[in-house]
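And then chain A:
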Amino acid sequence: MKPSEISSDVSPEVLLRGREITRRWGGLLALNGVSLDLARGSVHAVIGTNGAGKSTLINILSGEIPPSSGSVELLGQEVTGWTQPRRARLGLGRSYQRNTIYPSFSVFENCRLAAQAATQKPWQWWRSAQHCDASLSAAHDAASRAGLNDLLDRPAGLLSHGQKRQLEIAMCLATAPQVLLLDEPLAGMGAEETERMLALLAELKPGHAILLVEHDMDAVFRIAERITVMVNGAVIASDTPAGIRSNPQVQAAYLGDH
Partner candidate 1 sequence: QAPAKLKVGLMLPYTGTYAALGTAIENGFKQYVAEQGGKLGGREIEFVKVDDESDPSKATDNVNKLIKRDNVDVLIGSVHSGVAMAMAKVAKDTGTLLIVPNAGADAVTGAMCAQNIFRSSFSNWQPGYAMGEVVAKKGHKKVVTITWKYAAGDESVRGFKEAFEKGGGKVVKELSVPFPNVEFQALLTEIAATRPDAVYTFFAGGGAVKFVKDYAGAGLKKSIPLYGAGFLTDGTLEAQGLDADGLLTTLHYADALGTPRDTSFRLAYAKAYKQQPDVYAVQGYDAAQMLGVGLAAVKGDTSKKAEFADALHKAKIDSPRGPFTISRFNNPVQDIYLRQVAGKENKLVGVASKALTDPGRGCRL
Partner candidate 2 sequence: MKPSSEFILEASCIHAWYGSSHVLHGIDLAIGRGETIGLLGRNGMGKSTLIRTLLGHVTQRDGRITLFGQDTSRARPHEVARLGVAYVPEGRGVFPNLSVRENLIMAARRGRDGRNDWSYGRVLETFPRLKERLSNLGAQLSGGEQQMLSIGRALMTHPDLIILDEATEGLAPLIVLDIWNVISAIRASGIATLIVDRDYRKVLTQADRALVLQKGQVVLQGNADEVAGSPALADYLGV
């Protein structure tokens, strides 16, 4: 669905809901009863110490790994038992903290393939993939939003690190998701690209529910409506930016003098 088609509601509509999510890795309790709601039209930031379980949370919400216990609800449906692709098709998009691209494909093909997920039609084996206008335009759109217009024909593996980070976002956008789970999208991006990214997030905000995991506090405080702070697998605070900034526990555990 295109963002423009969604009327911005007044009452916040919860698109993704995680309930009491727990995950163990052997003896390690990576997530301990974490609950959170993502509403349409808002950016919900999750911050926390390294190894707090933020990426694990995204992995569970997106279905990449199963939780040890807890449940996930997407667009009003219970999806805990769903596979990742199925959730993705329902409208969940994610980016990875470590680049997860198709290095041997061109930048454009990276985006196009992501966009193709919406119109897969694998049985149409006689029709060329390049003739599907819907995915072509979605791919162009995503690439230009992420600022990759000049690099469309470059093999993705030959991009610089920061450019790969941009591509990571573009691929997430190309699937036109309603819920975006972004794992450190700003990491590795230069100042200019950071600005562009923040502008993009602001632009996406109205129609989407966005979960933003980020260590760039300036950015987080600029854009998030709500911030959840995690330490060692547990949520220690969840509040507005102002509330978080003044929370002494958060300062001690995470922010320092920020």
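Rule of thumb we're sticking to: a contact is a pair of C-beta atoms (placed from the backbone, for glycine too) under 8 Å apart; a residue touches a chain by one contact, two chains touch by 3 or more; residues count from 1.
The candidate set was assembled so that all candidates are chains of the complex that A comes from, given by their letters.
Nothing here was measured: the structure is a model prediction, and the numbers come from that model.
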- Item | Identity of the candidate that touches chain A (this complex; choices 1 or 2) | 2
- Item | candidate 2 contact footprint on chain A (complex, rising order) | 25, 47-56, 97-99, 158-163, 165-166, 184, 187-195, 215, 217, 253-258
